[in-house]
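The structure under discussion appears below in the form of structure tokens.
Left out: one protein chain. Kept in place: all the others.
Presenting chain A:
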């Protein structure tokens, strides 16, 4: 990895928040501690279950891809705390805009693992129903979804305002929106515009950056001189830098941000510092650009191990719990594999139906042409079949 020094650089003075340290011991943080104080051991066990399930399905994804059953897999290993910790505090009514690695977010939102695999098996361009889970489909063009999240959040504010003005205010908490993206995506121009718009319109949006230190082979040092959370100040909103492998810290920071958004004091940016422990995708080879030593260092900061130690030592959770969870996760992974293998390919002709909401003469004509063309093959095959039958008889 290249080290970069910059004459004239202005260092960031942002605090790095942490609640659960590397040894699984709870640390005090003046800002965030109150936001994690009421988390019960049952809730911690839920978080553990979600994190380990995501990891187990992730492993199955890699193995399915290796066996030729997926066109691609995007591993999330190492980012379980950042993902589970940020989505768990949301309400079902909060809209989520993921990037493309947020499998743990999707599972926590209720997307069945096999449903998500439809995308990676090359069967679907989206996968799940966005309305059902209040979860946008994955967005692969880096950063594009951040603007959509801002617009969606603007709409949520406008709706609430309109309801108030009309004398029948909406029930329940104001909605919040989360836009997930990476350290690499953070440098795309559209992300800048998203932050400008969010600031201008006080949009209740949380920009949640998983800084996993790498954008394929591009190290974080290329993207930024300072922690990305520093950028928020430039737009005039709050940016929090949190240990992204610390599930408590991520939960607390997210709760803090969501409260702020619901009070109409958004946007907020959270930078969760974590690590992409695996390859960028199954098509990637990280040995080409990063050192084993670095991987090992981060390996000691594993978010799941940290929570396991905490549960065991502080809450005296016994081995049976961990064994049960592992067995349950295995069962989910096995079921997912079976479901994936049983999926039938889509019909190409259906693609003509999904493009426009209203009839489109060109698409209708090309659909008919396609069917005609296919029918030509069937006719040919039939005639060949009857020929061969003739010979055989």
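One rule holds in what follows: contacts are C-beta pairs under 8 Å (C-beta built on N, C-alpha and C of every residue); 3 or more make two chains touch, one makes a residue touch a chain; residues count from 1.
Convention: contacts and distances are computed from a predicted model.
Asks: Please identify the absent chain by the protein name in its UniProt record; candidates are "3-methyl-2-oxobutanoate dehydrogenase (2-methylpropanoyl-transferring)", "Tryptophan synthase beta chain", "Branched-chain amino acid ABC transporter permease" or "Group 1 truncated hemoglobin".
Replies: "3-methyl-2-oxobutanoate dehydrogenase (2-methylpropanoyl-transferring)"
Asks: Sort through A:14, A:27, A:72 or A:199 and give me the one touching the missing partner chain.
Replies: A:72
Asks: Touch as defined at the start, partner being the missing chain; which of A:34, A:122 or A:264 qualifies?
Replies: A:122
Asks: Among A:31, A:163, A:196 or A:218, exactly one should touch the missing chain; which is it?
Replies: A:218
Asks: Touching the left-out chain: which of A:8, A:92 or A:189?
Replies: With A:8, A:92 or A:189 as choices, the missing chain is touched by A:189.
Asks: For the chain that got dropped from the picture, name the residues of chain A it touches.
Replies: 2, 71-72, 119-125, 140-143, 184-185, 187-190, 215-218, 222-223, 283-284, 288-289, 345-348, 351-352, 355, 360, 362-363, 366, 370, 373, 376-377
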